[in-house]
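For this depiction, one protein chain was excluded, whereas all remaining protein chains were kept in their positions.
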Amino acid sequence: ADTPAAATAITPATPLAELPRTSQLVLGWSITSPIGVTNPWAVPGYTHQEGNALMWEPLMYFGIFKDDYIPWLASSMEYTAKDFTALQIKLNPKAKWSDGKAVTSKDVVFTFEGQLKNDKLPYHAAFAQFVDSVTAADDLTVNVKFKIPAPRFKFEVLCEKFDTGIPIVPAHAFDGQADVNAYAGGVAMPHSGPYDLVAWDANQKIFNLREDWWAVGAGLIPLPEVKRVIISNLGGQIGQNMDTIAQRLVNSEMDSALDMRSSVIGNILAKNPKITTHTGNKSPYGYLDWWPNSLWMNTQIAPFNDAKVRRAISLAINRDVINDTLYEGAKIATIYPFPLYPGLQKFVDSPEMKALEAKLKPGLFDPDASAKLMTEAGFAKNGKGLWEKGGQTVNCTINGFEGIHSDIVPVLVEFLVAAGFDGAVNFGTNAYQNMADGAPGLYMFGHGASLKDPYAALELYHGRFSNSIGTPAGNNRFSRYKNPAYDAVVDAMAPLSSDDPKFHENAVKAMEIYWTEQLDVPIIQWLHRIAYNQTHWTNWPTATNKAMGTNGAFWAETGLLVVSALKKA
Amino acid sequence: MILRLIFRRVLFLFVVIWCASSIVFIIPRLSKTNAIRERFAELSRTGGFSPDDLEKIIASYSKQFGLDAPLWQQYQDYLGNILHMDFGYSLNRYPMTVTQVIVTAIPSTLGLLLVTTVLSFLIGNFLGALSAWPKAPNWVRAMATPFVLLTGVPPIIMGVLLLFFIGFRLQLLPLGGAHTIGIVPDGSLSSYLDLLLHLILPSLALILGSVGGWVLSMRGMGITIQGEDYVNFAEHKGLTGKVIFRDYYLRNTLLPQATALALALGTVVTSAIVIEGLFGLPGIGQALNSAIRSNDFPVIYGIVLFITAAVATLMVAMEFVYPLLDPRIRNQ
Amino acid sequence: MTDATLVMSLRPSRFWLAMRYIRRNKSLAIGLAVMLFLIAFTVIGFLTINPRHAYPLSAATRQAPSWKYPLGTDFFGRDLLAAMVVGMWQTAAIGLIAGGIGTMIGVFLGFVSAYFGGLIDAIIKTICQILTPIPVLLIQVVVAGSLDKRDVTIMVMALIIVMLGWMGTTLVVRSQVLTMKERQFVAVAKLSGVGSMGIIFKEIMPNLLPFIAAAFVVQVFQAVFASFYLAVLGLGPLREPLLGNIIWSAQGQGAFFNGWWWWPIEPAIAMVLILGSLALINMGLDELANPRVRKSE
Amino acid sequence: MTNLLDLHHVSKTYTRGLINAKATVALQEISLTLKQEDPTILTVAGESGSGKTTLAMLLLGFITPTTGQIIYRGKDITALQGEERMAFRREVQAVFQDPFAVFNPFYTVDHLLSVPIKRFKLATNAKAARAKMDEALTAVGLRPEDVLGRYPHQLSGGQRQRINVARALLLKPRLLIADEPVSMVDASLRASILETLRNLQRDHGVSIIYITHDLTTAYHIANAIIVLYRGGVMEAGDVDQVIKSPQHPYTRLLVDSIPWPALDRRWGTDMIKAREAGSSSVGCPFRSRCPMAMEQCKTQPPLYKINKTQAAACYLHAGHPEIAAERLTELLPVRTQIEA
Partner (left out) sequence: MADALHKSPILTVSNLEVTYYTDAGRAKALDDVSFTLNAGEKLGMVGESGSGKSTLALAMMRMIKPPGRIEAGHVFVGGTDLMALSDEDMRQARLSKIAYIPQGAMNSLNPVIRIGAQLVDALRSHGIRDSRAQIEERCINALKSVDLDPAVFRMYPHELSGGMKQRVCIAIGILLQPQVIIADEPTSALDVVTQRQVMETIDRVKNQINAAVILIGHDMGLMAQFVDRVAVMYSGRLVEVSTVREMFTNPLHPYTAALISSLPNLQNKGVFQGIPGLAPSLLRLPSGCAFHPRCTKMMEVCQSTRPLTRTLESNRLVTCHLYDAVV
């Protein structure tokens, strides 16, 4: 067996220098990642959350609210073929690793080839699907050749935004590592980001600013004012201490922490006026995530193979109650499988989409219509008031995740029970397994696909992912839907760029099928409600302060941009 | 003779560990859940993964962790590894080993649990013995009933109430965490005081939640002993109350209580799960809780085995301590 | 001599003696009184509330206790009075099912083990000894955590709890039967031509009733405790208004922070009353079963 | 006619612990015969731990002998089945030492009497059963209405013990084992219980094995006596003979130690030798305490027939003829010598 690479604690060799609280940023988070793991390739232990994003940098960031690329290690990244089959990357000549070595095309090639060859790395599948070859033209230029048109590869894979995209890793750090997946990295790992890991134990993780950060010299950014970042471990089970986390934020023990329940965030603001959110002190206090949630189901098994049943479930859900009861009147409930970011908002605001919406009424709550559809589908109510056919009720157990769904799912279950569906909650450890296996029932899960245009979301229902029952479905492809007509529409969109009119036309067509066939039941947009305490730090990313244009979550891949933009209060 | 006894006890220890390990091995596998898949679902939910064919990565890792082998094979490997004290890697926190996960979590838990368990054992037994003792002042004896009521307050409820009244309402004590944020514990007095301050509420919850049980069992035993002829004779001998209490009551009741103490250490870990969660303390309870919730089998096995082995070892050790406490056992 | 009096005091014909005894046995009296109150609460509650209101979206949300909602409502729009009634009933169901089955298993194994002795005894005793150091709740957490939540019903919850909850009773009953077996009246019964079954059921069992009752109460206590514990961790049947579930969901919504203190406090108090009264009854029964303890009162 | 009871070289060894077996020889090579036609009262005497209760348990079939056989009316009692077993159960009864422990505290004292009536079908209906119970109680000097329907703790020790005797009376056994029946009863009550026992033998032809450490009562009730020490027979014979003129040093010690309630028969003045712990399993068991121990005693002495009705296992009597253990009973007188 190989030697264990992780540690049980990282203690600073010399005691940490005392810093005034005003130079320190305290972030509350649940640290569950293995101590000492800083290597992005140490999968599945590595996560960019919990502070590692402060160490690693991508070729480019994408500022979602700025709706633009932010060049970083790469100064440019352009498709060099019209059909999106070639891409050229030019690196920033000033980019340096923390050990002083320059970031070169060798590192980029190493990073890309690693993903391509190593099937344990997170983007292996994407690379394997699209990338033909990666070559270094010179020290600062990399050419990527694609097997098939890859118009979204640059955005989806090479840019960091939200929680996706890849960081560039130093080739020389892996010299002599037998198993790159088992190498923890630790403090020794050279990295390009400005913060160095200096201490890590079960309670906290501490990063110090490295003042010779290359990006400052390169003029990308002024020297960050945050000299030290402390990630304070809130413990594993958030539900158990939601109260205390909120109160500790109010008490200014922390400058920011993980996102808050909608029921809590308003009170946090009320109790400490210094605290603000993405939307200031106004509802909905958060920004839109890329992860709108639907009730998914396996469209291959009865009774969910019947579009009438799927539609009946949608008709049983009262989206107004969701907005009013759970989210304090914020308009969270949705009818779309994608988040309404600027590009997508434009799409749904188009006249074609408006007409379609008016025609199909996808968000309608109508128990009578629901009942009618169920009767048509051959169901009858049994003694307990539940729909039944052939002695079987409709198994509407909602599989979900306790930490994030414990507010919405119980309410959904009640809607379903009220309409005669046999509802229950499953926050078990097998929830995801059930989704992947396509077990009977409903799956509360996000889409995590589209950001700029609807393609990625619509592609989730493509017939090529329609795994047969018995084989696990891919992530976010739980529908197992197969419809040649739908596939044709999506295929037509694939090689087109988003601003192509043809693309728009097909997208509307696909949406028509999505709604009429009710491929899944869209429930809510996903909001991140993060409290920003301005007692010590200001200039948090908000709806009005789009300076860096990021989504404002310090734990996201763009967290480095959030932290480095902070100003002393 | 003594070797034989030791041999039998060690054998017992092994059987206990084997049983515990088999139970924890089999049960989570009864559902067909693939731990790796759940882990990647978690990761893909929090991002960092291309949504594209995750299944391939999952298959690859399942192979690495031996999860694709037939159950029987997995079981054999698992037992074999345990024999080598090798619990393997955590699925969730790879490349951290299970041992590292435990070693990381244990100091915090041990500090909290050992202290609270021993304290509540001492307080509970003392009060229990007193409340059973006819010579004790009335108010001491009357305290038994409130303590019985306390046994009805599980640590979690006690924790919730303390947190609400002392933490929220009165804002007297820290709400969570093991120390003030930003302090790197350096072994200085002030860092210990800081730690202590943070541990008051969780300790109180644990102590108050378990002290009643000790009071009760000790009281029952004390009353039983009080009817013994030798206690009566001690009074006839004109011994002082103090001597009777110490040498005739406590000495005779402590023996069964000592075993219970060993057992209690096992159950208290369960309280730790909720208390550590409630107060945001990163200990073994938290580690176990998140392992259970993420199907991190190796960590679950590791922790349950660790605790079982610790309790069983303590119990066996107790058997060797017994003869010191009770000469009657020495002859057997 | 004294255990005769206690058995008799259980007989209906000795109703007044029993009442007098209970008056002296304060813990039993208080325990029974609280238990009666809880039972009355549940029964009267069932007659007056609509059980449907124990589930979300059936009432206004987040209402502090008022005339309309005496115990207030929660974030999800449960009427907490209804939730308390239903939750109490479900808690009782789990306690009684798990306690009942556990006691039955324990009593059965204890009897078999002690009465027949030999290999059977050795096996049962060894199993108990081996299982004792295994932290039961931990295993139950693992089990509950591993199950498909769809399958976790009140009944399943009770069974999870029974699974490893019988050893204590087995050992207690076993040791009692062992001593009882040596009592001379058993020998006399044999001389009177009574067979094994007769001796077990007619001679020994009646004398163990106080012990079995105490063991039952302990089992119910443990079952209620365990079910509460699992529910607080969110490992129970999630839709049901189990007392633990209510606390679990209150914590998930930051109830204290938001000032909805009644939401978690009410089930906590209910649970304390249930467990506390069980503990008191147990202590009272202990006094009954252990004549020495009784003498001291 | 077959004998009522035959003991052939019965020994009982208790082993304790499975691994480190420690053996206690509780009874050693006892042979004994009781004839059906001559009901007798035979006393088995000996100090604590001499194996008296063990013998009783063996005779009742509660434990099985380690070696040897117990034959009841021609059948080995370990081999009894069905009907025969029921008959044996009924015909061999016992009165135990502790008059309280034999009552099941859960029931009224009626239980003790009604169960055997039911099990052995001694009465056809409840009325007949009640009549039988009344009769037996009256015979032991109790008024049925005083005791029936009461719980054991509501009766005095004497009453309880008499109910026990009544139970034996009710069943009219052929053999009654009385294991220290009066040692826990007040002196003033002893007499009446013993008298009832003796009447049982005299009027109903019940053979009684009376087990006791109290030679005074033995002397008064029994015809013959066997003195046990550490499971072995030390002396046996006619009870008058043995008590008035004990031949074995152990019997002598016993008789000397009896606290006679008489002013003219006082304990000797010389202090007796304390019992020493541990003794080897070979040779005379009394050797280590015996004031007259000789080299010879390291081998087990045989029984010597001292006169027509007395034998002792002691080399002091080596001049007398040896008598085989199984013929010991021939020395024991059977007929009660009524009222001196």
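As written, the chains take the letters A, B, C and D, and residue 1 is the first residue of each chain.
To be clear about the criterion, a contact is a pair of C-beta atoms (placed from the backbone, for glycine too) under 8 Å apart; a residue touches a chain by one contact, two chains touch by 3 or more.
Source: prediction; values computed, not measured.
Within the complete assembly, D:Tyr219 is the residue of D:Phe88, D:Tyr107 or D:Tyr219 that touches the hidden chain. Among the residues D:Gly51, D:Pro65, D:Pro116 or D:Gly158, only D:Gly158 touches the chain that is left out of the figure. When you scan B:Tyr248, B:Phe279 or B:Phe297 for touch with the missing chain, the hit is B:Tyr248.
Of the candidate positions D:Gly74, D:Gly205, D:Pro259 or D:Pro291, contact with the unshown chain belongs to D:Pro259. Contacts to the hidden chain, counted on chain B, fall at residues 134, 228-230, 232-240, 243, 247-248, 251-252, 255, 325-328, 331.
The chain not displayed touches chain D at residues 47-48, 156-159, 186-192, 194-195, 198, 213-217, 219-221, 240, 243-244, 253-254, 256-263, 265-267, 271-272, 274-275, 277, 337-340.
Just so we're on the same page, only the chains that are shown with their structure count from here on.
Chain centroids computed from C-alpha atoms place B closest to the centre of all protein C-alpha atoms shown.
More C-beta pairs in contact connect the chains of A-B than those of the other pair, out of B-C and A-B. Centre-to-centre, using mean CA coordinates, chain A is 38 Å away from chain B. Between the Cα centres of chain C and chain D there is a gap of 50 Å.
Each chain gets one centre point, the mean of its Cα atoms, and the points for chain A and chain D are 91 Å apart. Those residues of chain C in touch with two or more other chains are numbered 145-148, 251, 256-257. Within the complex formed with chain D, the residues of chain C that make contact are 1-5, 7-8, 183-185, 187-194, 203, 206-207.
The touching residues of chain A, when paired with chain C in their complex, are 239-244, 246-247, 260-261, 263-264, 267-268, 321, 325, 395, 397, 402, 406-407, 410-411, 413-415, 417-418, 423-431, 434, 441. In the complex of the two chains, the chain B residues touching chain A come out as 31-34, 36-58, 60-61, 64, 86, 89-97, 99-100, 103-105, 108, 163, 167-168, 175-179, 181-182, 184, 186, 274, 276-283, 286-287, 289-290, 292-295.
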